[in-house]
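First the structure, which I've put down as structure tokens, then a few questions once you've had a look.
Of the protein chains in this complex, one is absent; all others appear in place.
The letters A, B, C, D, E and F name the chains in turn, as written, and every chain counts its residues from 1.
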Amino acid sequence: MSSLILRTAIRYLFPIIVLFSIFLLLRGHDEPGGGFIGGLLGATAFALFAIGYSVETSRRMLRFELHQLMGFGLLMATLSGVVGLILGEPFLSSAWIEIPIPGRPEPFKLATYLFFDIGVYLVVLSITLMIVYALAEE
Amino acid sequence: MELILAIVIGALYAAGLYLMMRRNLVKLIIGLVLLSQAANLLIFTAAGLRSPNAPLIPPGEKYPVGDFADPLPQALILTAIVIGFGVIAFTLVLFHRAYQSTGTDDLDQMKATDT
Amino acid sequence: MLIAVLLLFALALAAPLIDRAAGRWTGAVLALGPLAAFLIIARWLPDVAAGETITQVHAWADALDIRLSFYLDGLSLMFALLISGIGTLIVFYAGTYLEGDPRRGRFYAWLLIFMASMLGLVLADNIISMFIFWELTSVSSYFLIGYDHHRESARKSALQAMLVTGGGGLALLAGLIMLGVAAGSMEVSQIINEGEVLREHAWYLPIVILVFAGCFTKSAQFPFHFWLPNAMEAPTPVSAYLHSSTMVKAGVYLLARLNPALGATDVWLYTLVIFGGVTMLVGAYLAIRQVYLKKILAYSTVSALGVLVFLTGLSNVDSPEAAQYAGKAFAVFLLAHALYKATLFLVAGTITHETGEKDVTKLGGLRRKMPLTALAAALAGASMAGLPPFFGFLGKELLLDTTVKNPDWMLPLTIAAGVAGFLFVIVALLIAVKPFWGALKETAQHPHEAPFAMWFGPALLGSLSLLFGLFLNPLARPIIEPTASAVMGVPQEVKLALWHGINLPLMISVAAVVLGILAFLGLPIISRILKPFDALNRIGPERGYYALFNGTLKLASFQTRLLQSGYLRVYLFITITMSVGLIGWQILQLDVLPIVDQFREIEVVPFVIENLYTLIVAALILIGTFGAVHSRSRLSAIASLGVVGYGVALIYIIHGAPDLAITQFLIETLTVILFVLVFYHLPQFPRISSVPARVRDLVVSVAAGVMMTVLVLIATNLETEKISDYFAENSYELGQGRNIVNVILVDFRSMDTLGEIVVLVIAAVGVLALLKLKPPREQERKNNPHEADGREEAS
Amino acid sequence: MFTLAFEIVPIASLITLNMLAVAMLIAMVRLLRGPSLADRVVALDLIAALAVGVITVYSIYTNQTMLLRAGIVVALVVFVGTVAFAMYLEKRAKP
Amino acid sequence: MEEIINWTFQVVVVFLLLAGGIFSLIAGVGIFRMPDLFTRMQAAAKTGTLGVGMLLIALVVQFWEVGIFIRAALVILFLFLTAPIAAHLIARAGYISGERLWRKSVCDEMKGQYDQVTHALSSGKWKQDDP
Amino acid sequence: MKMFVANLLLAVVWSLMSERGTMFQLGVGFVFGYILLWYLQPLIGHSGYFTKVLQIARFLIFFIKELIVANLRVAWHVITPASFFKPGIIAVPLEEMSDLEATLLANVLTLTPGSFSVDLSTDRRVLYVHVMDVDDPDKVRREIKEQYEKQLLEVMR
Partner (left out) sequence: MNWLIISPILLPLVLACIMLLLWRHPVWQRWTALGGMVALVGCGAGLFGVVYVHGVQSEQLAGYGAPFGITFVADLFSSIMVLASAILGTAVTVYSMTNIENRRESFGYYPLLHLLLLGVCGAFLTGDVFNLFVFFEIMLMASFVLLTLGGERGQMEGAIKYVTLNLISSAIFLAAVGILYGMTGTLNMADLSNQVVWIAENRPEELPLLTILAMMFLIAFGVKAAMFPLFFWLPASYHTPPPAVSAIFAALLTKVGVYSMARFFTLIFTHDVGTTHMIILVLAGFGMICGVLGAAAQNEFRRILAFHSVSQIGYMLMGIGLIVMLAHRDDEIAHHAVQMGLAGTIIFVVHHLFVKPNLFLVSGVVERIGGTGELKKLGGFYKTEPLLAIMFLISALSLAGIPPLSGFWAKYILVLAGLQLEQYFIVFIALLTGLLTLYSMVKIWAAAFWTDVPDDSPVHNAAHMAHAKHGIRRMIYPIAVIAVIIVLFGVFAGPIFDVAMEAAAQMLDPSAYIEAVQFEEFSPTLGRGEEADS
């Protein structure tokens, strides 16, 4: 669509939406949100670009190839489960490394579920865009 | 409360199924969407509506405070919703392609593979 | 004994290779197989003749009581020797008969499988193993009958044989299983001792009926006899083999085998006597009405099978003497028939092979051209006609003895047997005399004496018909006596003699021969007289077969049109109706009143006030639903759908599920975007279905809806302890998260989530493939829109 | 401690909630009536905005701040839906 | 003192809630009653946005936390940014797809300015001569 | 410099999005904002962003006032019979302005009394506005230009 008003708005909305989607992803373990919701919202941002500008522009914004992103996301989610297996626990068991943060009483926990959720995020983002792009290009 | 939702669920099922039995591709998929809404709402209701409070643990606590909604059905429905989205997206495109290759959206004319 | 059977199976697999390697010696080489089997079996002849039985057991599926166990007594020995002995000659014969046919290798493969199965069938002790061999004979005969498969008639006959015998076989399976269960053992050697138990068993009658169904179809008893003459589509060596000693006699074998176990009841006796007798007469009559050599022989086989069944039945009569005669007659007739019938078939094959003619009325005077064949035919014919001192004479005499000695029904049975004998004479003359005597007739090919392989077998078998007759006790008795014993179930003392003095049977015999010769001479006249009766064939059992066959096919296509109609809405209707029926039926079994009462207690006004916003959101959803159903325009349907989705999301908000609500809002919006992207291409809305259809669908859908409502109410009405507290209490400590729903998703039940993203990945690949991967033709059309046929642009 | 005879905020929330719901219902009528697709889209858009309102008021009513996140997402995402509809409308108008 | 502040806050919340609710209701009624697409959008885009905005402010006052304030502000920002743009898009698309003004409308200076094919909007008599 | 401001803003937004804004959250937000801005380089061009706080404040107050007035007027229109107003679409010629300015102007017009922006001409010279009460199109044009366009441009530049 060739509305200048829309395009301008998108330029300012887009970073906010993407940022918010990442926020939802990373804070999802403690507050409403998570990989799906973040991924879907992120996809919405790119979809907005595809509608307001063109699929090509949107793809360029994304930079990564969707198949790769999708495969990578799925692999990441899977492998985050394998970590437990390697440690002798059942598949998908959580494992984490505690990273002490200066100025913070609790250490930061780099946990497998975080990678799991990021995998979900990437998959949801990429598949949604895959579908939207393919349809928009028809 | 359950009564109201139960009726809504029934209506969604009835409408979804009715639409699916039409001859039109578009109605079929709308029916499918209604059906999946109905199923999700059904899980939600059947599991019991315990509380209006979200199942969140407040900062500083280890357990939820007071009463809270049952989190398990929520997780199940979330999964079901997302699966449903994938399915609907695929079905939608399938119908679109079926329309392209058969040249009609009348389901009654799509029976070459059966007879 | 397993070795003999396996040897033949192995030879069958090797046959195509041997055929390629051995060339014209194939027949001779392959004949070594059955010969070896013959010798292996024959080794036990002295033991069996001495009254012993031999049992061998090899494990197979012991838990199912299925073993590869073998049992050798007189009956199985007799059959095994016939099968392998005649088999040797047939294999030898066929090598030359099919010289130059590229399919000979396959032919041998099937023939040897058939032979091996037949051997296994008669040797098997375990009735299920026996059944396995039984089915294999049906299958391999299918391929033998359909040897000339490029001809439709061959395919049809093969199918007919397969369906008739296969159908009987399935009945037999049930019968045998019940027999085994009832007798408490699956071994023939045990079962034959359980006669008392079986006759008292509640399953006795079904067992007998099922066994009859199997045996009568296999052994071409009236009214299932029609498949056998049609099976003459097979090459002649096969016909000779199938009909003389093997496949068709499997039924007879089984009846005789089970005679001690299931016999001695009225139903057994009368059924066998009646069916056997009728078959005997009908077969013989139909035989003389034929002109083609093989058809004549085929019907005469039907008749002979009738005789054997008839005799099996009669072995159960009250009169011990008659019964003994029947057993003896059975054994003798079995052997005699095998010998002369194989000879005659082979002779018929040789005649056709040399002259190219099948019609007996167009043949004559061949005795000079092919003297050895004529000799063999004469020997066998004499035996068939029952002339002394041929072995066939003894068979016929014993048959008549049996009927005469039996006080019940003496007259009708004797007359039947006599008539059969009379008709046999005609048949014998037709085959053995007509082509060879009289003036030489012109035929398509110039006949010569057949090659060695093709006259050797008939000549040998024909000679045996004579030799057995001449040396009854030294040659025939060792095998006849144990056979008769096996049929009777008790050891028999058998003394064989051609000369019983001048008695009623002899007189009947003589009369039959004389009348037979006369009738043969006057056959053209008789034929003309009988001609009108051929019309009866049209109402014969074969008509029944075709009626059933075509009826089944019609039913099949009717049912398929009805159920698999191609209308998705019909499928859905059936599916939904089925669900409503099954689930609703169970709901109706319940006492739903308590639930209803619970809602009756609700006071309307406070309820409405308290739940007003819920009610309004519900109303929003309901109106949206109505809009989606009723809307005439697609896009307003989509918009209504969006409202439904938002309404549902609000419900989630109201009941403490923010994650769900957010997801629902997002998905709903994305769905709307997808719909919009797709519907841009789709044509305008809808064609409207008929009012009755709509009412019908509405009724079913509403019923389904009501059902779901009730189900939800039932589920919410129960007080159940749920597992969810665990998640709440461990979410923070075990899952390190405060959002319990998310912790469930990425930790407690992360497998669900992993699965779910897999679904999404697949869906995306699917969408991509659907949109980007079009059939080449369609792709082309898209690239060259000018050549488009315009259909797709219809929107 | 100064206390009111009754809690006024929950009651006001409830009233507002019902007002919003009624507003939605009225907008729903427009959505069904149309007549044009654009009218329906406007109605849908309004319903979504009202949904944000419902979420807001419900947060107040049940004292849950977390619900607001849903409001943010709705506000963001509904816009995208409307854009899609508008795009459809325009595309359809192309000769 | 604390009670008074508390009480004032509550009154403010109630006021904002009710006002927001009423504006929302008006938006609903407006979209229902107005005669054409454009006048309906006048109602929806303004009243709906303000109504919801007031409710969000009520939320801020009720909870009185920085986090809530920021988030509510975010929502308001989104709403004020997106609602007019959505209205613009629908109006534009509606106009292009043949939506006509109410019969009692006074003027339509946009008439005929859209290109039928490209949907480019001409600036009419204010068009600049140089490219 | 501009980038830095934007980045800082994003970081603040991030830290405030969570319940308790802490330095840690600010740091994380800064990193993410940095990555994001780096990522979006092709998108965010040059934009003059000198803000006069006073002007903004004044404009905001004006805007809120107008917003409320607008709503009351709509309410009035909704409640009274339809024949009381005279709507129409008029073309408002615009000064040279950036995309953002044009967009904001359109938004502001939509949210303020009696008017809402239908579309911007492709050459960005004219904003077509739907107005509830058109007595004299030129007068409306003038009002819009003087009240809204001028003030907004003052704030933005």
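We adopt the following convention: contacts are C-beta pairs under 8 Å (C-beta built on N, C-alpha and C of every residue); 3 or more make two chains touch, one makes a residue touch a chain.
What you see is a predicted model; the values in this text were computed from it and never measured.
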{"item": "Among shown chains, those touching the left-out chain", "value": "A, B, C"}
{"item": "Absent-chain contact - pick from C:L136, C:V332 or C:A416", "value": "C:L136"}
{"item": "Hidden partner chain, touching residue among C:L2, C:L159 or C:L387", "value": "C:L159"}
{"item": "For subunit B, residues in touch with the removed chain", "value": "20, 25, 28, 32, 35-36, 38-40, 42-48, 61-63, 65, 72-73, 76, 79-80, 83, 86-87, 90-91, 94-95, 97-98, 101-102, 107, 110-114"}
{"item": "Missing-partner contacts on subunit C, residue numbers", "value": "59-64, 66, 106, 128, 131-132, 135-136, 139, 142, 146, 149-150, 155, 158-159, 162-163, 166-167, 170-171, 173-174, 177-178, 181, 552-553, 555-557, 559-560, 563-564, 566, 568, 571-572, 574-576, 578-579, 582-583, 585-587, 589-590, 708, 711-712, 714-716, 718, 720-730, 734, 747-752, 754-756, 758-759, 761-763, 765-766, 768-770, 772-776, 778"}
{"item": "For subunit A, residues in touch with the removed chain", "value": "67-68, 70-72, 74-75, 78-79, 82, 84-85, 88-94"}
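Everything that follows uses one rule, which is that only the chains that are shown with their structure count from here on.
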{"item": "Distance in touch steps, counted as few as possible, from subunit B out to subunit C", "value": "1"}
{"item": "Chains contacting each of subunit C and subunit F, listed by label", "value": "A"}
{"item": "From subunit C, the most remote chain by mean C-alpha position", "value": "F"}
{"item": "CA centroid of subunit A to CA centroid of subunit D, Å", "value": "27"}
{"item": "Distance from subunit E to subunit D - Cα centre to Cα centre, in angstrom", "value": "12"}
{"item": "Multi-chain contact residues (two or more partners), subunit B", "value": "52-54, 56, 59, 78, 82, 86, 89, 93, 96"}
{"item": "Two or more partner chains touched - positions in subunit C", "value": "626, 654, 656, 658-659, 662-663, 666-667, 669-670, 673-674, 677-679, 681, 738-739, 741, 745, 753, 760, 763-764, 767, 771"}
{"item": "Pairs of chains found to touch, sorted by chain label", "value": "A-B, A-C, A-D, A-E, A-F, B-C, B-D, C-D, D-E, E-F"}
{"item": "Residue numbers on subunit D that touch subunit A, as the complex places them", "value": "66-67, 69-70, 72-73, 76-77, 79-80, 83-84, 86-87, 90"}
{"item": "Residues of subunit D touching subunit C in the complex", "value": "14, 17-18, 20-22, 24-25, 28, 31-32, 34, 37, 40-41, 43-44, 47-48, 51, 54-55, 58, 62, 64, 66-67, 69-70, 73-74, 77-78, 80-81, 84-85, 87-88, 91-92"}
{"item": "Residue numbers on subunit C that touch subunit A, as the complex places them", "value": "658-659, 662-663, 666-667, 669-670, 673-674, 677-678, 681, 735-739, 741-743, 745-747, 750-751, 753-754, 757-758, 760-761, 763-764, 767-768, 771-772"}
